[in-house]
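Just dropping this structure here.
Complex shown without one protein chain; remaining protein chains in place.
Now for chain A:
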Amino acid sequence: EPGHGPYQPHEPGYGLYETGYSPKDKQIPEPNTQMLAVQNAKAYLQKSSTASGLNLYDHLANMLTKILDEQPRNVVDIMENISKDVKWSQFQKKMDTLRDEHEILPTFEVAEKRKALFLKAHGEGDEELEDEIADTPLPNVMETAFYFEQAGIGLSKDETYHIFLALKQLISVQPIQTCRFWGKILGLEMNYIIAEVQYHDRAEDEEAEEEEDNEEGGKGMDEEKEGDEDEEKEDDDAPPQSTYKPPPLIPKEDTGTGTNKYIYFVCNEPGKPWVKLPSVTPAQIICARKIKKFFTGRLDAPVVSFPPFPGNEANYLRAQIARISAGTQICPIGFYQFGEEEGDEEEEGIGGRDTYEENPDFQPLSVVEMVDSLSMWVHHTQHILKQGRCVWLNPFQKSEEEEEGEEEEKPEEPEEIQQEIGPPLLTPISEDEGIQNVPAWTAQFSTNLVPQYAVAIIQSNRWPGAYTFASGRRFDNIYLGWGHKYSPENHTPSLPPPVQSEYPSGPEITETNDPSVEEERALQAAQEEALAAAEEEEEEEEEDEDDEEEDD
């Protein structure tokens, strides 16, 4: 039938609504063939690709399904990406019938360890609960974390709580009298969480230390004796013995005094076992002052440096902890005071007083006073002398044992060593020197908006990462950083020492220049003159003698 449109056959628009009679119409105007064409197109679209096994029809269907399900914004702009994603998801199909093992991600292992922290150790009765609450060395880490958080310092609450529980675990395992969360030192592969403790029975620890010392001392003595015997045998043929005497070894301080006042435990993450750090020796401190190395996070890693560090990373860590503690542990003035019994000065030793106790009459200062004046804060850790110890020791004082061994050898005259004196304990921090133009400490309020509840915060500029807060009677120190001292200048590694001379140089073995030709000639001429003069004299003498003889 002619078209159903609004146009009459004689009008120009006629035929537009009619397939087959429109000039633009290219298709065969039969419905059957139209259907055939559609089917052809669909079959073409369903043709599988030889390369990937997909066909466009299914792919477009999947893509449109995904788009209609998700309905993203501006879909036409990201259509290619959606297409890529759909294709990519094809490859996720598991072709094999084996079931995958559940992946054991490291996430799960760590979560296990952390969960263990939350479980209580044994079944508990009421008695044990009371004991726990009564006198526990466990510090209230969350409370100090709250005060530090007011200044924007500190770890996330999750991590702090885990550390809290890890400290609790430490206390249950070791006989600890006091415990404190010292801080966190970052490393390359892993970080260190550090706890500062004091033991209950120092006797226990001292015994272990003495055994170590005896072993080392014993070995040393044996070696010396062997050396002496060898010397006696080979005195005749031996090449000249080296006159080099290594500088005397400065002994480390005893546990419980000076740099080794506290014992430190570290772990990489809360949940991992705590490892005790060895005591620090003065040689390690002296070397640590000269090098600057990142911590890797593994305690047994070697420290490759010049001057060579005597120990591995555990020792380096301990030395840095000692330096940081000595430089930045401060408290409000008056909180600690020296003991009431003032013993004789002899008993106190050369280093001055080294013990303090809490002052029961401490009146907390207001926060404003604490921030305004740095002299309101004092160090409560002893300063480390250049020697590497807190209490100076004359290394040339010979003990009885050493004197016996050295009778045969000629002792060199000990040089006059100046006794090193450091600032005494409880000096105010306003006395601390700055570095170049940078003052040693920066004090500020935690908030300017609410001064009624502000907390006084002190930051160290010499050891960036060391913070202290004080509010009323509460105060604490913490260190969060990389573990290095601040220096505005670049670090200059120490140069190797000058090459030692093999032999003493004297005039007989010193080389001199060969005389030049002119000098030789001049010398020869002078010698000839002298010779000629001597001969003349001789001739004269002979003549005189002859004359004399003739006279006779």
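Heads up, the rule we're going with is that contacts are C-beta pairs under 8 Å (C-beta built on N, C-alpha and C of every residue); 3 or more make two chains touch, one makes a residue touch a chain; residues count from 1.
Here, contacts and distances are computed from a predicted model.
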{"item": "Record-based protein name (UniProt) of the chain missing from this complex, from \"Radial spoke head protein 9 homolog\", \"hydroxymethylglutaryl-CoA lyase\", \"Serine palmitoyltransferase 1\" or \"Vitamin D-binding protein\"", "value": "\"Radial spoke head protein 9 homolog\""}
{"item": "Hidden-chain contact residue, picked from the options A:37, A:60, A:111 or A:275", "value": "A:111"}
{"item": "Of A:45, A:138, A:186 or A:301, the residue in touch with the unshown chain", "value": "A:186"}
{"item": "Residues belonging to chain A that touch the chain removed from view", "value": "72, 78, 81, 85, 105-111, 114, 149-159, 184, 186-191, 292-294, 436-439, 442, 444, 446-450, 459, 461, 464-465, 480-482, 484, 488, 490-491, 493"}
